[in-house]
Structure formats: structure tokens, C-alpha cells
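Can you read through this structure? Questions will come right after.
Of the protein chains in this complex, one is absent; all others appear in place.
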Amino acid sequence: MKQKLLALAVAVGLVVGAAAQAADTVKIGLMAPLTGSWASEGQGMKKIVELLAEQQNAKGGVLGKQIEIVTEDDGGDPRTASLAAQRLTTKGVAAVVGTYGSSVTEASQAIYDEAKIPQIANGSTAIRLTEKGFKHFFRTAPRDDEQGRMAAQTIDKLGFKTVAILHDSTSYAKGLADEANALLKKKGTNVVFFDALTPGERDYTTILTKLKSANPDVVLFTGYFPEAGLLLRQKKDMNWKVPFIGGDATNNSDLVKIAGKEAAEGYYFLSPPQPQDLDTADAKAFLAGYQKKYNEMPASIWAVLAGDGFQVMVAGIAGAKSTDSAKIADYLHKDLKGYAGLTGSLSFDAKGDREGEVYRVYQVDAEGKFIMQK
Amino acid sequence: MSRANLLVTGLCAALLAVAPLFLNAYQVDVLNSIGLYALLALGLNLILGEAGLFNMGHAAFYAMGAYTTAILNTRYQIPVLWTLPLSAAVAGAFALAVARPVVHLRGDYLLIVTIGVGEIVRIALVNDVFGITGGANGIFGISRPTLFGVVIRQPQQFFYLIWGFVALTIFLFLRLKRSRFGRALNYLREDETAAEGSGINTDYYKLAAFGLGAAWAGMAGTLFAAKMTIISPESFSFWESVVLFMIVILGGAGSIPGVLLAAFLVIGLPELFREFASARMLVFGLVMMVMMVFRPQGLWPSRGGQVSLALLGKALKR
Partner (left out) sequence: MEEFFQQLTNGLAVGGIYALIALGYTMVYGVLKLINFAHGDLFTYGAYLGLTLLTSLALTDRLGFVAGVLVLALMVMGLVAVLGAILERAAYRPLRESPRLSAVVSALGASIFLQNTLMLIYGARFQVYPDHILPAATLNIFGLYLPLMRVLIVLASVVMMVALYLFIQKTKIGTAIRAAAIDQGAARLMGIDVNRVIMLVFLVGPALGGAAGLMVGLYYGQINFTMGWVYGMKAFTAAILGGIGNIPGAMVGGLLLGVIEALGAAYISIAWKDAIAFCVLILILIVRPTGLLGERVADKV
């Protein structure tokens, strides 16, 4: 009974508090795919950003005001995203965090830029996003060319001579595949197969049979985890032992669940560090808090990168001592150096790209755990 | 049109015309989206509603127009609005070429063929056919349209461009509906055999409806490309065709006011339902079902169409 009363009192307090604060808050927008194909990423982004905002508010918010998160669903599709962006621009947000897919982010870029709202994307790795000269655009995610370079380098280092490349026709996977293909050919590696599967299907044995007849030393799959998991599973059923390397879109704990531990063992992928490999004290404390609140770990690093995006924007507002977009952007471009984010140190170059090497090589062990390779 | 009807129509039009003055950018952008879908649905209404041809691949023609504009504009710097007739021609010609061998197929067979055409076009775009569509990235850097020396960039400006075009379309299609051509289409939909018997060249009229509806989709594609400045294949998925199909049937096949009303509901409701967050599509699906159950003839059936559609249903049920 006492507990219930207490809970009620807290709830009333929160409501009253929220009402009192509503008048004077700093609003930060979150644009995330809450529905659609990437809903799981979007829900993760929302949970992390909300938790971080809660913690920041407990510490007094920013500029002496509480932070209010305004969330909009971009549905993981460009048209919905442009509407979501329009909607956020009308809600008086000082900055926007998001979003996941590159084409989705792209549909919103011009809108935020015209409205002069700083935007920081978390999962959009397409090169061209930062090649358009948008002054208010940033991202915590690394770029595809960086990853392509890393993929070619890793294949070289592991000593593979013939490579098959498989993508899924999405702009992300195709871009990465093209980048790696060009670099591998330059190095003299033999690329024996280059084609695309159709995402969203269940049976990829046809493709595996065709891949097998090309007889590569290694297969580079640049698509997403649901397909990667199925490919690994069906490859094992075929008794085909070729190693697979994947891109960062396969970095998801569901990969092993889909493939099964045996089939996933030995799978390599490139990725920014995993949530559990984040070794700073801040990150560990935050993840413990996340676990406590939501009773799960973040499903992927991309959601954590949204968290970093949020923190960077708060730091930008605090550093610029204002919510003026030009000042925030200036501060992030020039003055924010080595900010200690959850995923490591954060700085931005003149284009708004994150500086420094972010990618790591991972391999799945017999337990299905993702082990960072040194 | 009765006097009351005229009054209501005028009032709606006037209200819409001044709406941007009172709405914020987001709300105006939703109206723009509705306008584009209304244009597309009016075109589809010619094919599906007036001629009774089951087309669930309308997004293919929409894509043709958008890509025509994008390619001409980014490669040859042709101003966006000048490409309107070309988009119409390309989409229309493509529709004619595709429909020619299949237009005589029975309802549901035509349905799957048009779905197939829609998918083939989308897959071709994704795979960068002829090296000109930019693959999954699509095409970016499409310039803003200019009208009488004014560069159109704000949602408010697009509003008048899009809805101006919608108004023109309504005017033209109403005249078309009452013309010989429109009557022939309706006759054909009611009873093809009888129409053929009384000397109507059914294939000619079916193809004409197909070509015209597709040409309109092509022009809507131009406006879409101009508004977004980037286009990519995912904007022309099967789902878009399904949405357009739902708009026409929900509004009342063959009814221009019905189609407009349904465009408002089908595109506008999910935006209103944003408050439901994750459940918004669930509510949307439910509303679709309930509306169909309570208004099986459509929300605003065309006069005469009520009987005819029931007849059509019966005829096809045999």
C-alpha cells in the first residue's frame, strides 16, 4: 500500500513537474524508425535517448533548463521521413538526433538545413550525406568508404585470394560492395562473384549454390543481419565451409539467434565497437542503468550512436551557451575535440564526419559471442 | 450539379486555397502529399474506376515520370517544369506498350500483371538499368522548379503548384467524364460484350484510358521529383500502388469527389494517428476495414455508379 501511494505521489509529482517545466525547456528532436522494417533499431534509439535525457535532466539539464525529447516516427522510409522532419521543424526543437537509414536521413537533410536546425545522424553511413556541404549536418556513424577500406584490408590480412561479393541492392550495401570491390581489384585480389540478393526472403540456397560453384576463398556479404543469419544457417546445411565476412549492418545480437550458434561460429564482421565492448567507465555505468531500466541490452551499436548524438548536441548547446544553430554548428566543428562519448572519443571534421578510426574486426565464437579481434 | 453541391464545393475550394496561411510547414506538407496522391488517384480512377481495369501497378507510371524528370534535369539541365509533357509522354507510351498485349485479360489476371509490371520497373530501377537510374541511391540534386521567375522551395509555394494542378485535373476530368469518351468507358465497364456489340472499339478505349491515366501519373512524378529533389526506387514500391488502389475504391470508383475525399483520409489519417505511435498502422487498417464494411459502395459513390458497380460485381461473379 505504502509503495503504491509512493508511486502515485511520484507520478503526480512527475506530471505536475512536467507541466511546470513545459513552459521553459530545451527541446531536442529524435527522428527514428519506430515502425516499419527497422522498428527494432528505432525503438532502441528512443529508449537510449530518453534514458540519457532523464539522466541529463537529473544533473540539471542544459543551460539551466530541462531537456524535452520530441520523438517523430520516420517509418524507415523517405517520404514519411520528410513529413516527420517538417513536423519537427514546427515544434521548436533546437537540434535533431537521427536517423538510421541513409536514404531516410537524406530525405530529411535539406528540410533541417533550410530550417537551420542542427542534425546528427546515428546510423547513416552513405558517403554522399556529408559531401553536399550542409553546414548543420553531423553524424556519429563512420562512413562507408572507411568501412570499405577496412573490409579490403581485413580480407588481405586474413590471406584470402579469391573473393565473392554479395549485396542486397540497398544503397548502403551496394555502396559498401562497390567500394570494397574497387579496392580489392586494385590490390590484385580476384573478385569471382558480384551480385545482389532480394532482402526479406527466407530461402537463399539458390544463391548459395551459385556462390559455391564460383568457389571463392571467402564471401563478403554487405547486407543486413536477417539475411546474413539465414545465409550462414543455410550454408551450414549445405556442408559448405567457406568463411563469411560481413559489414556493420550484420552487427546485431539477433544474427546468432537466426543462424544458430554452430552456423554463426567463425563469422567475421566489421563494426564500430559493440555496446558490451565499450570499456569506458561512463559507458559501463550507462549500460548498467539501461539494463536496469529496460531489462535488456541495446540490440545494436546504432542505437548507442544515437545516444552519443544526443550527448554531443547537448554538449554543443552547452558549449555554444545558446540554442542558436550557427553557434552550435560552429562549436561542434571547431571546439568540440575528444568529447568522451559512449562509443569513444568524438570530434568532427569540417564536413561533419566523425574523426578517427571507428571500425573494429569481430569474430563470432563457439558460444555465439562477438569477440573483438585485436 | 445542384446549387447546394456547388456551394459546398466552392466553400471547400476556398477553404483549401487559404489553408496555407493558417497552417505550419508540416501541415502544409501533409496537404501537398495529399495533393500528389489525389493527382495519382485521379489518374488511376480513369483506369480502375471509369474503365474498370484492375490496375495495381500504378506506381510504375509514377516512377517513369519522376525518373524522366530527374534524368533530364540532372543530365541535361532542362528546367523541371518543362519536363512535364515529356514525363507524361514517356509514362503514357510505356503504359500503352505494356497494356497492349494484356488489356484483354480478365480482372484478376490483369491485376497480377500490373503488379508484375510495377515490380519489374522497381527492380530495374534498383539495378540501375541502362546505367541511368542511379540504382538504389536513386538520383539526387534535382533542381527546384521555377514558375514565372519565382523559385519554388517552400511547402507553401509547392502547395499552390500542386493543388493548382489538381484543380486543373478535376476540371479536365469532369469534362472528360461527360464526353463521348467518358460515356464509352462507362458503357464498357458495365457490359463489355454489349459495348462491343454496339460498335464500341473496346480495346481502343481501354488502351486510351490506360495511357491517359498513366500520363497523369507521369506528371505527378515530375511534381514529386521537384518537391523531393531526390528520388529513389523505394518511393515507388508496390505499397504505393496498393495505397492508390485503396484510395480509388474507398472513395467510390469513378467518383471524382470520392477519390479526393479518400485521398484526404488515406494519406491524412496516418498522420493524425501519429498520437497512437506504434499502433497507428493498426488503427489505420481497422479503419479501412470498417469504412468498407459500412460504405461498401465507397464513401462518395458516383451517381449511377452505385448500380453499375454492383452490376460489375455480379457480372464478374459469374
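As written, the chain order gives the labels A and B, with residue 1 at the start of each chain.
Note that in this section contacts are C-beta pairs under 8 Å (C-beta built on N, C-alpha and C of every residue); 3 or more make two chains touch, one makes a residue touch a chain.
The model shown is predicted, which means the values in this text are computed figures rather than measured ones.
One chain is not displayed; in the complete assembly it touches the shown chains A, B. From the options A:Q43, A:T71 or A:T343, the residue with contact to the chain not on display is A:Q43. Annotation: of B:L46, B:A59 or B:I115, B:I115 touches the absent chain (contact as defined above). Contact with the chain not shown here comes from a single listed residue; of A:D24, A:E131, A:E201 or A:D335, that residue is A:E201. Residues touching the missing chain, restricted to chain B, are 48, 54, 101-102, 104-109, 111-113, 115-117, 119-120, 123-124, 126-127, 192-194, 238, 242, 245-246, 249-250, 253, 278-279, 281-282, 284-289, 291-293, 296-298, 309-310, 312-313, 316-318 (touch as defined at the top).
Although one chain is not shown, part of chain A still touches it, namely residues 35, 37, 39-40, 43, 169, 195-198, 200-203, 205-207, 209-210, 213, 226, 229-230, 233, 237-239, 254, 257-258, 260-262, 299.
Following the convention adopted for this analysis, only the chains that are shown with their structure count from here on.
Chain centres here are Cα averages; for chain A and chain B they lie 36 Å apart. In the complex of the two chains, the chain B residues touching chain A come out as 24-27, 29-30, 33, 126-127, 135-138, 140, 153, 155, 228-230, 232, 234-235, 271, 274, 277-278, 280-281. Looking at the complex, you find that chain A touches chain B at residues 34-35, 39, 72-73, 77-79, 82-83, 86-87, 89-90, 103, 106-107, 110, 114-115, 126, 128, 169-171, 174-175, 196.
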